[in-house]
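Okay, handing you the structure first.
With one protein chain removed, the remaining protein chains of the complex are shown where they sit.
Moving on, here comes chain A:
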């Protein structure tokens, strides 16, 4: 049972990196590839239908952390207090940018929220690199360490490349070379590698600190029957918004 919930936890975290990674990547690329308002609109429209289904993987990671590893939840989050607060604020600004950018017409309004999307995406991506460094040291070292900062740069670059692969898959030829679905899958796996590496290293420690059997049983009985629904909903998103004729429309809600 411990093993099963470790696999679920690892899947959720790696899934977050592979899925939300390209949303953050597109956000990072907004100031780079989106020189005009119209290109930025199309970049955001390309990722918009996926964002709500992607970012929620991290919410699930946090919930699982609380339910399955209650002894570690406080240690991890409290141990990185300033970093977690900064990442939360980045996430909030990124989301607000997406929800608000099209609510009022006007170049300055949209430009401001587009900047928030880019800024928030950068804060989150960079923060993840530093978090992974701190996790790799068992939360003993400060994340503000040259290696932590380097990992921040690496994760941001991986996400940006993944974002570009996503744009190439969803809007072939519009923002660079067309990419196949297979190429997107590969860049997703690469984006998830840092998280998978840390998870592999932390596995024995996590397994040791799993909640007792009574709690896991309740979680299994309540959650596992919904696993097919959760997966089905994700598949439905990818089927509905796959590229092709009428792949993405402008104006998009985001």
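One rule holds in what follows: a contact is a pair of C-beta atoms (placed from the backbone, for glycine too) under 8 Å apart; a residue touches a chain by one contact, two chains touch by 3 or more; residues count from 1.
Going forward, contacts and distances are computed from a predicted model.
Of "Cytochrome ubiquinol oxidase subunit I", "Formylmethanofuran--tetrahydromethanopterin formyltransferase", "Xanthine dehydrogenase YagR molybdenum-binding subunit" or "ABC transporter", only "Cytochrome ubiquinol oxidase subunit I" is the UniProt protein name of the chain excluded from the display. Per the touch definition above, the residue from A:154, A:203 or A:223 contacting the chain not shown is A:223. The missing chain lies against chain A, touching residues 36-39, 48-53, 55-57, 59-60, 62-68, 70-71, 73-78, 81-82, 84-85, 88-89, 91-93, 95-96, 99-100, 102-104, 211-212, 214-215, 218-219, 222-223, 226, 229-230, 233-234, 236-237, 240-241, 246, 249-253.
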